[in-house]
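The structure is given below, and queries will be raised subsequently.
Every protein chain of the complex appears in place save one, which is left out.
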Amino acid sequence: MNQIKIGIIGAGRIGKIHADNLLRLPQAKVVAVSDLFAGPELEAWAAERGIGTVLTDSAELIARPDIDAVFICSSTDTHVPLIKQAAKAGKHIFCEKPVSMSIAQTEEALEAVREAGVKLQIGFNRRFDHNFKRVREIVGEGAIGETHIVKITSRDPGPPPADYIKVSGGIFMDMMIHDFDMARFVSGSEVEEVYAQGNVLVDPVFAEHGDVDTAIVTLRFANGALGVIDNSRQAVYGYDQRVEVFGSKGSVAVTNDHPNTAEISTSEGIRKDKPLHFFLERYQAAYVEETQLFIDCLAQGKPLPVEGNDALQAERIALAAKLSSRLRRPVKLSELPELL
Amino acid sequence: MNQIKIGIIGAGRIGKIHADNLLRLPQAKVVAVSDLFAGPELEAWAAERGIGTVLTDSAELIARPDIDAVFICSSTDTHVPLIKQAAKAGKHIFCEKPVSMSIAQTEEALEAVREAGVKLQIGFNRRFDHNFKRVREIVGEGAIGETHIVKITSRDPGPPPADYIKVSGGIFMDMMIHDFDMARFVSGSEVEEVYAQGNVLVDPVFAEHGDVDTAIVTLRFANGALGVIDNSRQAVYGYDQRVEVFGSKGSVAVTNDHPNTAEISTSEGIRKDKPLHFFLERYQAAYVEETQLFIDCLAQGKPLPVEGNDALQAERIALAAKLSSRLRRPVKLSELPELL
Amino acid sequence: MNQIKIGIIGAGRIGKIHADNLLRLPQAKVVAVSDLFAGPELEAWAAERGIGTVLTDSAELIARPDIDAVFICSSTDTHVPLIKQAAKAGKHIFCEKPVSMSIAQTEEALEAVREAGVKLQIGFNRRFDHNFKRVREIVGEGAIGETHIVKITSRDPGPPPADYIKVSGGIFMDMMIHDFDMARFVSGSEVEEVYAQGNVLVDPVFAEHGDVDTAIVTLRFANGALGVIDNSRQAVYGYDQRVEVFGSKGSVAVTNDHPNTAEISTSEGIRKDKPLHFFLERYQAAYVEETQLFIDCLAQGKPLPVEGNDALQAERIALAAKLSSRLRRPVKLSELPELL
Partner (left out) sequence: MNQIKIGIIGAGRIGKIHADNLLRLPQAKVVAVSDLFAGPELEAWAAERGIGTVLTDSAELIARPDIDAVFICSSTDTHVPLIKQAAKAGKHIFCEKPVSMSIAQTEEALEAVREAGVKLQIGFNRRFDHNFKRVREIVGEGAIGETHIVKITSRDPGPPPADYIKVSGGIFMDMMIHDFDMARFVSGSEVEEVYAQGNVLVDPVFAEHGDVDTAIVTLRFANGALGVIDNSRQAVYGYDQRVEVFGSKGSVAVTNDHPNTAEISTSEGIRKDKPLHFFLERYQAAYVEETQLFIDCLAQGKPLPVEGNDALQAERIALAAKLSSRLRRPVKLSELPELL
């Protein structure tokens, strides 16, 4: 495979980011983009970038013989059907998280991928962040011994719009799912049990949709380690993304990135600037790297760095957390089939 | 009241620390010390410090008319009877934590104190630590708005001796009780529900005594805030004592104290020295301040800074955590009477 | 002016970096590259990037009518003649620092630029670094009041090859010239006097070329502020680039960037990774920004952010420092004409 020809499905913010990152890779070529609301604006955007084809119909894009792989960046409810279609058409797939909000449907999608023998990468972009990669590396090389405690803090600078909250799937499936993947990634172990509690402390709109805006989830891992994740939909000081892994030989902790290292000392005290504002700023390089690795691995026939099973496992934990929060008791992942 | 005359009951490590700190206060005078194992060594120690009386019998000490207040630094099982005796004798009391491992007994002791009209201060030394006081101050002045999340990390540099583990009352009553008090202190709210999970990851000896060495407890506060505490009996890099409070207007976080600020940069990387070793080093100034405030408040007739109810509430949370860990479900503090 | 057509003179490391950064800018188009040693390798490099023309003769490149601006990235001794030729040909110019090692020649080059009415930007890339820009901003908005002291630390991870040392012009002209520019940039004031001292502590090869590898230079600014710069050719822990400005209302200090924020705590102590290795890593974004601004300003007819006079002033300070070091006394910049 010489140059990977890419079609992008869904030209919202994240679709455009992936497109721009792909444009910089000599081994990739974005040949088409589809969006339900494609129009003159998207056509101009595509023209500027030398993307020759703009479509409204994703099926048409998937059907094109000159496309090797698709990026599925449309809304979550379209992921499963699109994965199935793309797999059937023999296209490799990059799909944003989550694959779906139903374990059964996600499993169906993964089955389609397996059957078709195509490759699927999930957009867990944080795995490619310089800080979290370093945590994984340190843990992986045994520098902190056996893992005992995993702590993840993940807080957004502000809540999403009410329209989004309604269809988001709730904090555990929409927001904390990244942290569930992170927990698996840095610990190198599967989660066996969760206990979730949440509350509405930021904005009553969350309650209207049966959701919470503040949550703490504790985890029990297969290797005996314990974990805890805290989420808030609103950290007024900015995007707060920290991880700590504590083990028998020590700990490794990463904290936020800042736009600069300036420390300003005055008679009022000492201050520094807030962290990088949000995921676009914080994970800019991670987005570049995840697309680069997708292309490189396809080009070289290597396994992809985040696979379908990673989506499935994170979704299972998210679902267990949702149930735990509703049932007000710890939930084992092994209980999932009967609880659903 | 001019100079407060003090008797110290129990001349172990902590009793001696309190004695030395009291000796520096012009308004206090240590006149007697009692210890079951008093002998020539303790007599020499007392003589060096100008403490005139050394006894084996605490009752004799309590009976002395020249004593205004006692420091109860003997083993936990003696706390309740000694508080009762001292209260009856009209002595003010400084008592190490916990008062007892039984809510009923602690309540009896507090009742005796109330009846006698004496004052009782509990040895929650961490409230006097420069870092945690600053957290309380920041939260108290509203700088971070309404409290949403409280996070406490508390890890010892190494486990206590096996003999101690056996009688310690378990990690929740012995170690995490400090953190339960801290949670109440920094949040300014009562805990309503806990979910505790633990594991034996450090040393199998804990399992032999039905105890755990690693634990995560989540809290739900009366004001709706959520909290989480993690404990380990062994952080090989040293005493790890951190607190973070996150609220509607921001967050405040304190981290460990180090013996110096040196940053050493070599071709291997950048390193600094481990945190202050353990509680004697980290809380040295806090121990001084808690005795100073005890004396000052007595001398000036002011209320004491940590009272009997603080012991009771922390013990209730610890007990609920112990039950939660055993029952493997969240426990409301309101359930305690029926569960006991 | 629609799209700026660029010719790159000198296809060494820095020329290639500028080319790659320009390739990402829609408003710029690299149409030609010249290099004395152009050959199949450079042709392949250019072809991959869609750069149509590869030349050995820079004069030929400058003569091309389809070129609006040139990047002069060849060796320092070629800068002045190339600036003159490019100016005469009506091309805008981006030139790497220093323009020359002779004040007279630099002045001639600037005169040619003025006469031709073209624009000239100097490659003081550090002005575009996120940290130093923030220092300038803080100082500029008066947050630290009047400037009293400027401190700059600038140390390379390792010395350049001996061949380079021979023709480098010495530590003041080759390395510290960046810091002289930084001193002017962050203080917003001109330097009036310097005192330079150096020593050979890293490698005797520097002595063989009449150079030093370790130097401290103090500065006196026109506004009365004092300054100090320290340079070392070898910081074994990596590229060390820090600035501090202290004033009547406070101070602002920036420190190094690191590849990640990981803090690893073990029984040995606490460590973090070394700073970003060298200028390519540290100033990657700054290189992007300086070319972006060059193009933007040309396209919009705005003044360029670093002009010829900035090169001249930094060279004058460097020369004064060189003289001070030789004469072992402070040198006023006003003495320069008579001392040369």
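First chain written, first letter: the chains are A, B and C, and each begins at residue 1.
Following the convention adopted for this analysis, contacts are C-beta pairs under 8 Å (C-beta built on N, C-alpha and C of every residue); 3 or more make two chains touch, one makes a residue touch a chain.
All values derive from a computational prediction rather than experimental measurement.
> For the chain left out of this view, which of C:32, C:202 or C:262 touches it?
C:202
> Among C:225, C:276 or C:333, which one is in touch with the chain left out?
Here the residue in touch with the unshown chain is C:225.
> With respect to the chain omitted from the figure, which of B:82, B:138, B:215 or B:314 is a touching residue?
B:138
> Which residue, A:49, A:88, A:130 or A:272, contacts the hidden chain when the whole complex is considered?
Per the contact definition at the top, the residue touching the missing chain is A:272.
> Give me the chain B residues in contact with the hidden chain, please.
So the residues of chain B touching the unseen chain are 24, 26, 48, 130-131, 133-135, 138, 143-144, 249-257, 259-267, 273.
> Considering the entire assembly, which residues of chain A contact the chain that has been omitted?
235-238, 265-274
> Contacts of chain C with the missing chain: which residues?
Counting only chain C, the missing chain is touched by 146, 148-149, 151, 153, 155, 195, 197-199, 201-202, 214-216, 218, 220, 224-228, 230, 232, 234-237, 240, 246, 248-251, 328-330.
We adopt the following convention: only the chains that are shown with their structure count from here on.
> Once you find the CA centre of chain A and the CA centre of chain B, what distance in Å lies between them?
42
> Provide the list of chain B residues touching at least two other chains, using ranges where the numbers run on.
235-237
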